[in-house]
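Quick one: the structure is below, questions incoming.
With one protein chain withheld, the remaining protein chains of the complex are depicted in position.
Showing chain A:
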Amino acid sequence: MTRHVGRAELSLCSLLRAFGAKVWDVVMTQLLAIIIDGVVYASWLFIIAAGLTLIYGVMRILNMAHGSFYAIGAYAGAGMVGWYFSTGSVPWLSFAVLIGAALIAGLFIGLLIERGLLRFMYGRNEVVMILVTYAILLILEDAIKLIWGVEPYFAYQPYSLLGRTKLAGLSFANYDFMLIVVSTLIGLALWYGLNRTRNGKLLRVVIHDREIAQALGINVSRIFTITFLIGAGLGALAGALTAPGLSVVPGIGIEVIVLAFAVVVIGGLGSVSGALVGALIVGLARAAAVHLYPEVELFVIYAVMGLVLAIRPQGLFAVASARKI
C-alpha cells in the first residue's frame, strides 16, 4: 500500500514537473517573442521617427510631409527592385538597388522642397509650418499617384532572400533582424555625427539657439538644407526597407506618420535619443499587448503616450525651455 502511494506521489510529482516545465517553456517562448517582435517593430519605427525628430530639433518644423518621403522611398525602391529582378541580375545586389533608389529619390525631393519652398518660410510660426508641410503632403500624395499610378508595387524578393532563423521553436525572418542592425547603425551614425564631428557640433549650436548661432557666423541656411536632406533621406530609407514586406499602395505614408508622431512625442520632440527610447517603448508595449492582451493593441500605444505626457509634457528626453517673448 505504502509503495503504491509512493509511486502515485512520484508520478504526480513528475506530471507536475512536466506540466511546470511546459508552462515555463511557453512563458519563455512568449517572452522571447515579445522581445524580438518589440525590438523589430521599434527598429522600424526608429528609422521613420529619427528623420522626423531631427528636422524638428534643428528647424522647428513638425514635418507632416515626412510620411510622403516614406511613401516615395517605398515606391522608388519597389519600382527599381522590380525592374532589377526583371533583368535577371544578381539577387544580392537588390539591397543596394533598394536603398540607393530610395535615397536618391528622398534626397532629390527633399532638396526640391527645402530650396523651392521651405527656405522662404523659415522663421514663421510653428503652426504655419505644420499647415505648409501638410499642404506638401497632400500635393505629394497626388504626385505619387501621377508618377506611379494606383496599382500596387511589389519588391518582395529581398524579404525572402535572407531566409529565416528558428529560435525556441519560432521562425523569424532574417530580414527583420537586418532592420535591427540598420537602425542601430543609423542611431550610432546620428550619435557620432551630432557629438563627435565639427558639423554636428555646429548643428547642436543651431538647435540650442538659432539667432546666436547666426551671430557667431554659422551658416544656418546651409545647416537647415543638410538637416532637411538627412531627414528626407531617412524617411525614404524607412519606406524602402519596409517595401519588401508589403504591397506598396497609395496612402501608405499617411498610415505611418501618426505612429511616428506618437514615438517622437513620447521621446521628446527634437531628441534623437528620445526617438530611440520612444520607439523601444512603443514597440515593446505593442508586442506585449499583441501576445498577452490583443484587444488593447492599438490603445496601448496611445495610453503610453498619454501617460508620458501627463508626467513629462515635453516628452522623456526633451529639455523644458522658457518661451521667448
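Just so it is clear, contacts are C-beta pairs under 8 Å (C-beta built on N, C-alpha and C of every residue); 3 or more make two chains touch, one makes a residue touch a chain; residues count from 1.
In the analysis below, contacts and distances are computed from a predicted model.
> What name does the UniProt record list for the absent chain among "Leucine-binding protein domain-containing protein", "Amino acid ABC transporter permease", "RNA polymerase sigma-70 factor, ECF subfamily" or "PqqA peptide cyclase"?
UniProt protein name of the non-displayed chain: "Leucine-binding protein domain-containing protein".
> Going by the contact rule already stated, which one of A:Gly100, A:Gly200 or A:Pro250 would touch the omitted chain in the full complex?
Final answer for the missing-chain contact: A:Pro250.
> Which listed residue (A:Tyr41, A:Tyr75 or A:Phe228) would be found touching the missing chain in the intact complex?
From the options A:Tyr41, A:Tyr75 or A:Phe228, the contact with the absent chain belongs to A:Tyr41.
> Among A:Leu111, A:Ile139, A:Ala173 or A:Val205, which one touches the chain that has been omitted from the display?
The single option touching the absent chain is A:Ala173.
> If I consider the whole complex, including the chain that's not displayed, which of A:Gly20, A:Pro91 or A:Pro152 touches that chain?
A:Pro152
> Which chain A residues would touch the chain omitted from the figure, given the whole complex?
26, 29-30, 33-34, 36-38, 40-41, 44, 141, 145, 150-152, 154, 156, 159-160, 164, 169-173, 175-176, 242, 244-247, 249-252, 255-256, 286-287, 290-291, 294-295, 297-298
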